[in-house]
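Of the protein chains in this complex, all but one are displayed in their positions.
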Amino acid sequence: MNMTSTMLKVEGVSVRFGGLQALSEVGFDIRQGEILGLIGPNGAGKSTLLNVISGFVRPDRGSVHFDGELLTGRPPEFVNRAGLVRTFQAAEVLAGMTVVENVMAAGVARLGEGVAGGLARFVRAGQSMAALYRMACEKLELVGLAALADQPAQMLTAGQQRLLAAARALGTEARLLILDEPAAGLTNDEKMMLAAAIRRIRAAGVTVMFVEHDLAFVSSLAERLVVLDHGTVIAKGETRAVSRDPQVLAAYLGETDLVVARGRAGAAASAAPLLKLERVAVRYGALHALGGIDLEVRAGEIVTLIGANGAGKSSTLKAISGLCKLAGGAIVFDGKPLHGLAAERRIAAGIALAPEGRQLFPMLTVRDNLMIGRFSHIRAAGFGNLFRPGAAAAREVEAAMREVLDFFPRLAERIDQQAGTLSGGEGQMVAIGRALMSRPKLLMLDEPSFGLAPRVTREILELLPRLAERGIAVLLVEQNAHAALQVADRGYVLANGAIVAHGSGEELLQSSHVGEAYLGWQHEDETAEVAA
Amino acid sequence: MTEFAQYLISGLVVGCIYGLIATGFTAVYNATHIVNFAQGESSMLAALCAASLVVAGAPLLLAIAVAVVVVGVVNILVERLAIRRSGTDVTRGIIITIGVGIVLQGLAALAWGTDAQPLPAFSGPGSISAYGVVVPRQALWVVGTTAVVMALLYVFLTRTFLGKAFRACAMNGQAAALMGIPTGLMRGIGFLLSGTVGAVAGVIIAPIALMQYDSGVALGIKGFVACIIGGFGNPIGAALGGLLLGATETLAAGYISSGFKNAIAFVLLLLFLLVRPGGLLGEFGAAKR
Partner (left out) sequence: MSRHAMNKPALNRFLVLAAVLGLAAFSNNPYVINLLVVCGLYALPAIGLSLLMGYTGQISLGQSAFVGVGAYGSVLLAQHLQLDPWYSLALATALSAFTAWSLGWLVFRLKGHHLAMATLAIALILHTVLVEWRSMTGGPDGISAIDPISIAGHALLDDLHFLPLAWLVCYAGLCLADYLVRSPFGLAMRTVSENEAVARSLGIDAAQVKRKVMALSGAYAGLGGALYAHWIGYISPEPFSVAFSIKLLLIVALGGVSGVWNVLFGVFIVVIVSEWLKPLGRLDVVIYGLLLIVVMIYCREGAVAALAGLYRKLPQRLRPGARASLKLQGRTSA
């Protein structure tokens, strides 16, 4: 293995989208013949970095050189012809074609350029297609899909689709293969097949870089790692060293310290659970997002669900709020099964969600955003109220709004401002406030700290115990595990769609295993030596 | 100078109609992300219905009111029967609305033949002249009604709870569903609004511009052009776009050639699509699926 020659050189890459600095002075190399892993928590900028390298996004500053050739500013077609190829999240196989045709399509661009080439291709189409077919079979052989060559691509399982995407990428005769989250949603068996395929690909002379959230998978396969957090590189080097780097652990778990008055426990502990998930499984097509989890939340409790990106946290919340169907198991809320209840009806049942990314209505004022939180109740009071809430409905709205503003006094000043002009923290307050307007029994928060400064995160999370005091059950999904565990009564750790640890907030906080369970590092020693 | 003023005023009058139709497009697009290629047929149907009712002896006001209501109902039916089934595929939705437009046009030709159906002017024939500019009396009705309709729409969308919920649905459909806002209801409202506004546009212009079975096509396209100029999603933009289009069209027809009048709208359309697909004031701007 030639470790000294640099294949890809990324220097000083910075990208800004609107008000957000997505990448800032990112620099690293990929060496010929290695397998490199790019990791980092959600929102770190990994996708943006991939898009910059592959030519889909032009960086504001910085450069990307491939084998000495400048790639920045060139379109994706050019980047590919230079010898670099990427796959996409969710494989994106071409469903209208067979497996072998998918790979053949990759070879078309190489067949000859210009008018003369085009004409030659045209005249000898039969020959060209035969040559493409042979090439495609070779690549399929390499990844282990040769037997499925003539199957329609859409019939493949998720794992097979990822292998097909890799084979297709290889069909471009690229020297550097970049895989975008190839293991997401795969079962353990599928992951092993994928790992074996990647090793064979490298043995055939192709350098590999991949982005992944499954850190056990990454550490078993990659020789070196680059860690991205908030758009900057915080660590890079040999896998073993990086995985022990406390900075990396902190980036994933968070470091925010909260001041929380704990004194509720007791009463809540003995009550029957308000929300109960039993063997709940969620699948998106062929992807396994959740594989049968059990979870409970009681009234007046704060329960947190933590885990790395892709672990299945959002899927859990989506299943509870009705935005996705269950592939198995059952959810019982307030004694009644939720099965069959449409998403639009669940808010009336007492379940409210402050969704990921706030999802405010940007052109409406804060007041209007909050009022919309009460839509179901206003409508239930009579259709006419929808035009102008009548006396009774209006009083309720006012009362609910007073409570919310009492909770978030800063919003009172901004009540008539357009929601799209608020700061991140204020926006999150509106999102939570909007959910509270329906006076829910269960309040779910999907990554409220995302994109917020630590000070603002503290402000928001420290308010949660007040809600719990009023008897509301709070289910908090967070990537910032450190902060979440300080405020929660109990917590569940989710990894790869399964619950790998649970206990009281304090227990999990003190336990050193949380970090490992969360990141999957504990598997490192067992799988690192399994050679292809 | 008077000539210029004459063209300008006439252009602005017809621009009001384009603005109304553009608003109709916006209403449907906001609720469903589909461009309703059958928008113009609402105007055509309302005008022809009203004309028939008047011929049958109904008082003008009643005829107009009934026609507008009928067209509103037809739009709701179209949404339920045809559009709902198209799911989220925009291409299919577009082709389905093209089909609906053809069907309505064909039915109109069957019912009324190919002759124009005149509708009497609301306050009698005759014109008004001021400063050398002559406009038919009906023109005042056009401008006045447009202003009233736009104002009502504005009030609905910004002052009523339902209107705000409707806009919320357009801004973020998933969040709206989370809040319990039923998407079916919003789609129905979108179509009802668009049908009603289109119908009103049809009946107020009918006394000036003879309406017949195929008038809907040109009106629809020009309304769409107004939308593109003014920006999808914004009723004020739609109105502005309409006025701009009307004025440009009439001025060009007057000074260059009347035959190419229609082509002006289409050329403007291409221009804006290529240069500034977000329009002048678009709320939800860019050219996207």
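By letter and in written order, the chains are A and B; residue numbering begins at 1 in each of them.
We take it that contacts are C-beta pairs under 8 Å (C-beta built on N, C-alpha and C of every residue); 3 or more make two chains touch, one makes a residue touch a chain.
Since the structure is predicted, the reported quantities are computational estimates derived from the model, not experimental observations.
Undergrad: Any idea which of A:8, A:36, A:49 or A:132 touches the chain not displayed?
TA: A:132
Undergrad: Among A:48, A:172, A:256 or A:438, exactly one should touch the missing chain; which is it?
TA: Reading the full complex, the residue touching the unseen chain is A:172.
Undergrad: Which listed residue, B:157, B:217, B:236 or B:251, touches the chain dropped from view?
TA: B:217
Undergrad: For the full complex, which residue in B:5, B:77 or B:98 touches the chain that was left out?
TA: B:98
Undergrad: Taking the full complex into account, what residues of subunit A touch the chain not shown?
TA: Residues of subunit A in contact with the hidden chain: 54, 56, 75-77, 80-81, 85-88, 92, 94-98, 101, 104-111, 118, 121-122, 125, 128-129, 132, 152, 168-169, 171-172.
Undergrad: What subunit B residues would touch the chain not displayed?
TA: Residues touching the hidden chain, for subunit B, are 34-35, 37, 82, 85-86, 90-92, 94-96, 98-107, 109-110, 217, 221, 224, 228, 257, 259-260, 262-263, 266-267, 269-270, 273-274, 277, 287-289.
Quick note on the criterion: only the chains that are shown with their structure count from here on.
Undergrad: Taking the complex as given, what residues does subunit A use to touch subunit B?
TA: The touching residues are 321, 323, 343-345, 347-348, 353, 355, 359-364, 368, 371-373, 375-376, 378-379, 385-389, 434, 438.
Undergrad: Can you check the complex and tell me which residues of subunit B touch subunit A?
TA: Residue positions touching the partner: 160-162, 164-165, 167-168, 171-172, 174-183, 283.
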